[in-house]
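Just one protein chain is left out here, and the rest sit where they should.
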Amino acid sequence: MDQYLGQVVMAIGFILAILGLYGLLSQKNMIKMILGFSIFTTGVNIIMVAIGYVKGGTAPILDAEGNAVAKFVDPVPQALVLTSIVIGLGVTAMMLAYVMKLYQDKKSLNINDYKDLKW
Amino acid sequence: MGDLLEIIGGVFLVLGSITMLLAAIGMYRMPDFYNRIQVATKASTLGLLQVALGVGLIMPGWAPKLVVLFVFILFTNPISSHLVARAAYFTKVPMSKDTKIDKLKESISKAHLKTVKTKA
Amino acid sequence: MDKKFMVALLVAAMAVILFPLFQSFEGGTQLSELGQYYTQNGVSDTGATNLVASVVVTYRGLDTLGEVTILFLAASIISFFLSVSKDDRIENRTVMSVTEILSTASQTLVPIIVLVGAYILVNGHLTPGGGFQGGAIIASGTLLMFLANPNHKLNHTIIHVIESTSGIAFVAIGVIGVLMMDGGFLSNKLFDLGTPGEVISAGAMPLINIFLGLKVGTELSNVLGIFVESQNEK
Partner (left out) sequence: MLTVLAAILGIAAVVGAYYAIHNEKLTAAIIASGIVGMVSSILFLLLAAPDVAMTEASIGSALTTAIFFFTLNKIRQTNG
């Protein structure tokens, strides 16, 4: 029945990642760029979890006696994505702090107004 | 005995699904934002509680966790929709033309803005 | 070159890079070799029934240490950038008054949310959960507190003490594993492994999870607190 669950979710992850990258590159407003970055992160996380998926697998948690009850999905990508989400929040918050300071300086959110390092 | 519990639980699951379906139909039929959020909150709170009750009857081992879920749903669902509706009111989301009484306007003068001291 | 063309080119290049991954993906009928080892030997090696937690805390504990360090660096940079000196603070700020429903509800709900976070954190080696999840839930409790009272001040001394203590304790457990046992850094065999499925089992894993959760929770709460306090700047 659920033959293609992994493929479908992986395709969703690809579309989200590519949309996020497009937003990050094409927008002028800095907050919109950071929104694109966070969507890109979400898409990449979905792709990574989908790679570890096994058809008909259950969550890698044993029952109370410590016996494996069924087929498991791969625990390694899940463990990596777990930390990646928390770090994504830290990086997003750091970028927003930079945006707040930049706005206090020049009163503009447009990325094209910041040409101090362009030469 | 176990079969009877399972049947009753199934009935509650179906009832919960019907309530949620009614909420979805209400979202479509209601004229403005405030009516919609009222329909969605009331029906979805009741529907979620019925679904949780049905699951608890089918799987008695999960009952303690479902009680915690009960409490969380009962607390958070009305509060969050209250806040969403209030935010919509203060950002001037338009009401339907049939609205006659606006009690919030009467009870709120300028008291909803307050000044706080930020220095310690 | 036109900028829009360059953007389209880059996005298309990304799609071309990613597409073979999608094409060769078969939905996985069996695990990779590493995943197979972890699922077969996870319980006998670490004594934890939640295999994800055993990978995060024990097998890949060094990576977790690095990731906690990155989070700490990000939080330090944020507090360096957004800290408000006493002279720059505005005296009075006009905010929307909080309704009684929200303030009462937050007084009831914040302890429950923190309790749920603590439960998830302590049971990390048995059920889904662990340090990162518990910490994130505790931080969302802090967020509710800030929404109910925008002028709430976190006690920075206590937060810094908890954060540094748990960070040092995390590293200390790892070093003790190197010195005392022959298990290597962040060894799990510091204590008896116990029987899998009980709360006090899996060696040092519950202890590491608690320190990890305290560190992540206080760090995220601290970031939120700095963002709230920066609203008071001129």
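Every chain is named by a letter (A, B and C) in the order it is written, and numbering of its residues begins at 1.
As a working rule, contacts are C-beta pairs under 8 Å (C-beta built on N, C-alpha and C of every residue); 3 or more make two chains touch, one makes a residue touch a chain.
None of these values were measured; they are calculated from a predicted model.
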Chains in view that touch the one left out, judged over the entire complex: A, C
Sole residue of C:123, C:140 or C:166 that reaches the chain not shown, by the stated touch rule: C:140
Hidden partner chain, residues of chain C it touches: 50, 52-53, 120, 128-130, 132-133, 136-137, 139-140, 143, 147, 220, 223-224, 227-228, 230-231, 233
Interface residues of chain A (partner: the chain not displayed): 1-6, 8-9, 11-12, 15-16, 19-20, 22-23, 27, 29, 31-32, 34-36, 38-39, 42, 45-46, 49-50, 53, 57-61, 73, 78, 81-82, 85-86, 88-89, 92-93, 96, 99-100, 103-104, 107, 109
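Note that in this section only the chains that are shown with their structure count from here on.
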Chain contact topology (line, ring, star, complete or other): line
Interface with the most contact pairs, given as the two chains involved: A-C
Separation of chain A from chain B, taking each centre as the mean of its C-alpha atoms, in whole Å: 30
CA centroid of chain A to CA centroid of chain C, Å: 16
Complex interface listing, chain A residues touching chain C: 3-7, 10-11, 14, 17-18, 21-22, 25-26, 47, 50-55, 59-66, 68, 72, 74-76, 78-79, 82-83, 85-87, 89-91, 93-94, 96-98, 100-101
Footprint of chain B on chain C - complex, ascending: 86, 89-97, 99, 101-102, 105, 108-109, 112, 116, 150-151, 153, 232
Parts of chain C lying in touch with chain A, wherever the complex brings them together: 4, 7, 10-11, 14-15, 18, 21-22, 25, 27-32, 34-35, 38-39, 42-43, 49-52, 54-56, 60, 63-64, 67, 70-71, 74-75, 77-78, 81-82, 127-128, 130, 132-133, 135-136, 195-197, 216, 220, 223, 227, 230
